[in-house]
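Missing here is one protein chain; the remaining ones are kept as they sit in the complex.
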Amino acid sequence: MLLLEQILNGLQLGVMLFLLAAGLTLVLGIMNLVNLAHGSLYMVGAFIAASAAQWTDSFLLGLLIALPATALVGIAVEAIALRHLYDRDHLDQVLATFGLILFFNEAVAMIWGPRALFLDPPSWLSGAVEILPGAPYPAFRLAILILGLGVAGFLYWLVARTRLGMLIRAGASNREMVGALGVDIKRLYTLVFGLGAMLAALAGVMAGPIYAVETGMGEPVLILAFVVIVIGGIGSIRGALVGAVLVGTADTLGRAFLPGLFGAMMGPAAASGVGAALASMAIYILMAAVLVWRPRGLFPAHG
Amino acid sequence: MAESLLKVTGLTKAYGALVACDGVDLDIAPGEVHAVIGPNGAGKTTLIGQLAGELRPDSGRVSFAGRDITHLPIHVRSARGLARSFQITSVFPRFSALDNVALAVQAHAGGNFRFWADARKDSTLRDPAFACLERVGLAARAKVPARVLAHGEQRQLELAMALATDPRLVLLDEPTAGMGREDSARMVTLLTGLKGKIAMLLVEHDMDAVFALADRISVMVGGRVIATGRPDEVRANTEVRRAYLGEDEIA
Amino acid sequence: MNLRRALLFGGLAFALLLPLLAGALGLDYAVGIATRILILALAGIGLNLILGYGGMISFGHAAFFGLGGYVVAILSRHEMRGEPFMTWPFEVAGTDQAILAWPAAMLACALAALVIGAISLRTSGLYFIMITLAFAQMLFFFFVSLETYGGDDGLSLLSRSAAGPLDLHDPAQFYYLVLVLVLIALLATARWANARFGLALQGIRDNERRMRALGFATTRTKLTAFVISGAIVGLAGALMVNHTEFVSPAFLSWQRSGEILVIVVLGGMGTVFGPLAGAVVFFMLEEVLSQWTQHWMVIFGPLLVLAVLFAKQGLWGLVAAKLDRRG
Partner (left out) sequence: MLNVQGLEVFYGESQVLFGLDLAVGAGEAVTLLGRNGMGKTTSVRAIMGLVPPRAGQVHFEGRDIAGLAPFRIARAGLGLVPEGRQIFPNLTVRENLVATARPAPGGEAAWSLERVLALFPVLHERLNAMGDQLSGGEQQMLAIARALMTNPKLLILDEATEGLAPLVRAEIWRTLETLKAAGLAILVIDKNVAALARFANRHTIIEKGRAVWRGTSAELTADPSLSERYLGV
């Protein structure tokens, strides 16, 4: 039962990472832009939601306000700063978006103060659900899992079935040709960016009740999201989903079981330290292994 | 005919369903200038890539100076005397012309793990490099940064770098690409001066250059060599004319 | 050229006289700040070797910075407690001797760089950036979970390294030692940038494919640079732990990697003095801005964006271009 719970936890981390990684990988694949500040949008989304939920006294309203608001922030950032970076090399993009992270972390601290905020899940999701007889699981985490899967399904539909999705995929393989056939790429970029920002905000809002809403909350998750897309293959939504689930479960299961495993093998004291160390490194080892085996990720994008 | 310097047998390379190189046979004698011509997409660039070692053939053999080099990495081929110049000018823009060539000399002189001695004062690198610049007529521009050189001069520099590796065979990928008439003519004169000393495999669209330089010509169409022979033979070959002018219409 | 020379000697004279000046003016804390700046400049010099001269964008060099620091701190701790650092396959005792601990830090970082580099250099471009970042994170979490050595809380250095006749607890002596090391690193950079190794490395930076076609075994050259770079940054970490007398996983954080990157780029990639200029400016900015507002990052962040967009050649690049124009 512990295993089932941990697997669910892993999946839930996975879908959250997927929400973040999806936007990141779309922006990377189609605009060839490394946006470190994507994690800042996750943070901004969580903060806006926390404040809005306080004012309105409703988690759902907070969520509904945070999504479009963060999308607007994202679109503004794209228009002011990122647009000038599309033709620059990766180093410039890394540095400039590093600068944006510093700005956002500090700006959020100025607006909301240095203390962490709390975002309470709606009361109807605060209990536990019995997923199997005798195996209760927090309802909110289950809701995240279901919502995340729903959004993943929606994204899949969007990318695979709609015209916008076709253009996104076409743009990822041959940007120039899409323009030469009469599509306004800049507008497409803005749309994709807004969409990515909204997904980041959604991930942030869902993370809010589980972790604290605080400045700097975006970066650890962002790095995990990068690991996800590097494992999955840059530009591939499918890769992002598979990578996210892999990373989510590897991390969660590693942390849950590796220390004990090593403890059983080598005797508790020193070994659980080794196990803990290995557990926290597990996903990076996973990533290194994948890259040694397939330097362009599991699902390298076309072209 | 003399023992061949480069011998290619049954070289095949496919990209998915597209066979870019389909059982290509080719041999080049020492000192020979051998041109490969053909329409775009005939597989010439794929062929050069495999000879230089950047692409791995699916099957077939490449031997150079009597030894199999099919699976050798690029830098080892270069060390054996197989040099390549690029279609798109690729000199080192921040370095001076002389630095560019000296780097090419260094490639084979070794010592890449010398950390202290100033390589720009090293006459074992500078003297041969300067000689190569003289050979291509760029000596007066030795100190000019490569990025400032005119396009034609950059192509000359490119050639000097290939020469500096002291090659027995140079793969020349469109040496007159992007040049106006005068520059093209100058390049042809330059290459003519090297005829007989260094073997060349020349891929070129400028037929004036091809016919001025080539001892033999191979015509590639759809990944295959459809004809090889002296220039006049190739010019008279009806199959070649048809392929080249696209006169295969079913009227 | 004369102006350049004047600038060099002026800078050197200032650096040499700094502790005296600070003492005279009653600004004793300035020596500490200068030491800190020099140490980060040294880390920048290390990164500059692969970033500026080799074109390899490592977003994980804090790994070596932290590793170097931890090696010194851990060896010193074992020395204090009289326990050997390891007993198998051979016994290694702890030490607080700079002459042993610092090279050990460099060696450990060189080995780590060898492994990380060998794997990372299989990839390129964006994947390289990300995999170096991932390796740094890996080491970060390794030290976080290493409870034996403080875990999240870090590890105090009870006493600065012993360095023969020098007393590193004296700020001026420590400062001079760091200064000498930085000068050596600067001189070395100036030499190898123009030696065969450096020219090959710069050729690879500008056009690796061409270099291979010329006959260079490029991966070997890049890996060598990566290892040397890691060792230098490791030394900087060893110095920093002596300076702060404390090391924690924060030494290896990705922000720190970003900072070193910013120092190199801000100062001027692929220039000898760029990292030094970058470190000086970085700290001056921090100093000036943070006096203005505690939220100085809110200004520094956009400044960084502007610098990337409009002043790509870096500060030292700008200065050097000016000097060249004057002849």
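Think of it as A, B and C in the order they're written, each chain with its own count starting at 1.
Note that in this section contacts are C-beta pairs under 8 Å (C-beta built on N, C-alpha and C of every residue); 3 or more make two chains touch, one makes a residue touch a chain.
Every value quoted in this text rests on a predicted model; they were computed, and no experiment measured them.
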item	value
Touch partners, limited to displayed chains, of the chain removed from view	A, B
Candidate in contact with the missing chain, chosen from A:L61, A:A170 or A:L191	A:A170
Residue of A:A71, A:A96, A:V178 or A:A256 touching the missing chain in the full complex	A:V178
Interface residues of chain A (partner: the chain not displayed)	163, 166-167, 169-170, 172-174, 176-185, 301-303
Positions on chain B where the hidden chain makes contact	16-18, 37, 39-42, 89, 150-151, 154, 174, 177-181, 184, 205-207, 219, 222, 234-235, 240-241, 244-251
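The rule we apply is simple: only the chains that are shown with their structure count from here on.
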item	value
Pairwise touch network: line, ring, star, complete, or other	line
Most central chain, Cα average position	C
CA centroid of chain B to CA centroid of chain C, Å	43
Approximate Å spacing (C-alpha centroids) for the pair chain A, chain B	49
Chain A residues within the chain C interface of the complex	28, 34, 81, 84-85, 88, 90-92, 94-96, 98-107, 109-110, 219, 223, 226-227, 230, 234, 270, 273, 276-277, 279-281, 284-285, 287-288, 291-292, 295-297
Residue numbers on chain C that touch chain A, as the complex places them	51, 57, 59, 119, 122-123, 125-127, 129-131, 133-135, 137-138, 141-142, 144-148, 254-255, 258, 261-262, 265, 295-298, 300-305, 308-309, 312
Chain C to chain B touching residues, read off their complex	188, 191-192, 194-200, 202-203, 206-207, 209-218, 220-221, 224
